[in-house]
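In what follows, a single structure is set out as structure tokens and then discussed.
As you look at this complex, bear in mind that one protein chain is not there, while each of the others sits in place.
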Amino acid sequence: MNLLDTLLQGVLLGGLYALFAAGLSLVFGIMRLVNLAHGDLIVLAAFVILVLVSTLGLNPFLAALIAAPLMFAAGWLLQFHLLNRTLGKDMMPPLLVTFGLSIVIQNGLLEGFTADSRRVSAGWLETASVPLGPINAGVMPILTFASAILIIVALNQLIYRTSVGRAFRATSDDPVTAGLMGIRPQSIFALATGLAMVVVTIAALYLGTRANFDPTSGPARLIYAFEAVIIGGLGSLWGTLAGGIILGVAQTLGASINPEWQILAGHLAFLLVLLFKPRGLFPRAVD
Amino acid sequence: MALIETRALKAFYGDFQALFGVDITLEQGETIAIIGANGAGKTTLMRSISGVLRNDPGSILYRDEAIGALAAPDVMGRGIAMVPEGRRLFPSLSVEENLLVGNYGRKVAGPWNLEAIYGLFPILKERRHKPSTALSGGQQQMVAIGRALMSNPEVLLCDEISLGLAPVVVRDIYAAFPRIRETGAAIVIVEQDIAQALKVADRIYCMMEGRITLTGKSGDLHRDAIHKAYFGADGHEPA
Partner (left out) sequence: MTVLSRQAFSVETRTKASSVFAIVAGLIVLLAIAAPFIVSRGTIQNLFFILTMLVLAQCWNLLAGYAGLISVGQQLFVGCGAYAMFAVVTLAGLDPLIAILAAGVFAGLVAVPTAFFTFRLYGPYFAIGTWVIAEVGRLVFAQWKALGGGTGTSLPREAIRHMAGIDFLKAASGMKSAQAGDALTYWLALILVVASIGFFYWLLRSKQGLGLAAVRDNEQAARAVGVDARRMKALVYLVTAFITGIAGALIYVQKQRISPDAAFSLLDWTAYVIFIVVIGGIGTIEGPIVGVIVFFLLQNLLADYGSWYLLILGTIAISTMLFAPKGLWGLFSSRTGIQLFPVRRILKVGTPDISNSQDIKGGPHG
């Protein structure tokens, strides 16, 4: 039980959780919508990648590149035609509709793919490792973490330095006045969800290559994403990364004591943060 | 052909009727003022024209096109920009970002761009990167006007821009209006301050309880007539 190794694993795992959470965070920031089907959409994307890999014999990274625009379109359509109808003052419709969506996606996948456990093969990368001082770190976990950082940098650039980003923030502030600027909130929301689905696809790539998944794996991913967002604090993508890291480290530490305690340890860390810092460790959002 | 024309414009908030058949016109290049007490329907009229409220298609015409039922982004794209009541700047955006978002839906060549707005309201240039909420009321009003001008509109709608501002600040803001008129935009201002309205507008419409009660050139109207149209037959001076 090398403590350093455990900590490193935890930090790198945090990168995966940050990827799960980034899409959730983006959508909530812009339209105050939490998509309870978020985890199931990650699993859906993983299955899309799986199909592309197994039928076209593609490398998983290439498959993810092809899956990304497909998921973007799916997200755009989902938001524009379905979820936009639920937005409003009442928070019940989006919650219940996305909950129903979660069940529908899970069972649709069960029908299409059976309950068998799957894995996307990344070939030699899966076992490759790189020495970092006294310990070895897997290449895939490092790639995952690096991707998380890249995505967060890219999203922040988008939100704070582009015209579209200004439109996102303006719509989040005041959709009616945004309309006076020529911004169409319905389209902006659809764009945001589409973008979130691209991030979800990248998360799915690393999920699918790292561990087994099946149609019912969605809810657990949603919970990890949610915990990372709450620990880190609403409104800040870097906070979400920090939240993911804390969650990941808590889980690996718990696992090192007793493998059965991995997930529970994560939940306990989440509850501790909730107890002492209900707004998260690095909150930024003005609610 | 009038630039903007409303025909028997009605407006409802649910079951509550706010406008009862309003007819106004706006000609190219002119400035008109809509005056009236609180609740007279002035802001409702602005919201109807700008597309925030949806009305019968034919009840609002822009260059003879029926725009009554269009949504705000479509109206704005045609060249009608609004400075909303209460300014409504975006708190998440800086001063400069608020200005930049003004032409999101309409990017046409014209006299107004970032530099020109800073030329009109120099104080904003100093504060360009500050959050818009950190500015004084008068400065925020300047940002709101500048934001609307960024789209190089044909028509500028200004809803109660003097509200909550000290008289000297109001004077400064209206001092910028001649420059705006020079560039050819037609302007509609909504005002509770009758004196200011008479000073800056070519023609006046007075509203009361959702109807036009008086209209005419600002020079031609008598104080008594305005008073009656503003407050009603048995009205009295406000405290």
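First chain written, first letter: the chains are A and B, and each begins at residue 1.
Here is the rule we use: a contact is a pair of C-beta atoms (placed from the backbone, for glycine too) under 8 Å apart; a residue touches a chain by one contact, two chains touch by 3 or more.
If you're wondering where the values come from, they're calculated on a predicted model, not measured in any experiment.
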Using the contact definition given at the top, list the shown chains touched by the missing chain. A
In the full complex, which of A:36, A:137, A:152 or A:167 touches the chain missing from this view? A:36
Of the residues listed, A:97, A:135, A:158 or A:281, which one is in contact with the missing chain? A:97
Using the touch definition from the top, which of A:17, A:47, A:168 or A:226 touches the missing chain? A:226
At which residues does subunit A meet the chain that is not included here? 28, 32-34, 36, 82, 85-86, 91-97, 99-101, 103-104, 106-108, 110-111, 219, 222-223, 226-227, 230, 260, 263-264, 267-268, 270-271, 274-275, 278, 287
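One rule holds in what follows: only the chains that are shown with their structure count from here on.
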How many angstrom lie between the CA centroids of subunit A and subunit B, rounded to a whole number? 44
Within the complex, which stretch of subunit A touches subunit B? 163, 166-167, 169-170, 172-174, 176-184, 286
Under the stated contact criterion, what part of subunit B meets subunit A in this complex? 50-52, 71-73, 76-77, 81-82, 84, 88, 90-93, 97, 100-106, 147, 151
